[in-house]
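Of the protein chains in this complex, all but one are displayed in their positions.
Right, chain A next:
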Amino acid sequence: MLILDCPYCGVRAEETELTPGGEAHLKRFGPGSDDDDFEAYMFARKNPKGVHFERWRHAYGCGKWFLAARCTATLEVFGTYPAQTAEPPADIVDKIRARRPDWTLT
């Protein structure tokens, strides 16, 4: 069972309390962007076997959206952080590097 700490209300929530929201840190491309960017934004989600950044909502709790760093190959959770960030915070990146020395942020 997946357990994530909500960075807003501090509740340690298991997954029935949470709603998954897909890839985090999406760069949005709209009118005026070229076809490749728009297609990638709409459909080509990252699908790594390993470290993945995701949006989650504490749906049956405080209701807030937050972000999580997780490994899709082992279900290990590296940490959660508020959604108001454009990229993973340094402490999360450090935690991942400590556990996955070969990993690079792309």
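Following the convention adopted for this analysis, contacts are C-beta pairs under 8 Å (C-beta built on N, C-alpha and C of every residue); 3 or more make two chains touch, one makes a residue touch a chain; residues count from 1.
Quick note on the criterion: contacts and distances are computed from a predicted model.
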item	value
Name of the absent chain as recorded in UniProt (options "Sarcosine oxidase subunit beta", "RNA polymerase sigma factor", "ABC transporter ATP-binding protein" or "ABC-type cobalt transport system, ATPase component")	"Sarcosine oxidase subunit beta"
Absent-chain contact - pick from A:9, A:73 or A:105	A:73
Contacts of chain A with the absent chain, listed as residue ranges	1-2, 15-16, 19-20, 35, 39-40, 42-45, 47-49, 52, 54, 70, 72-75
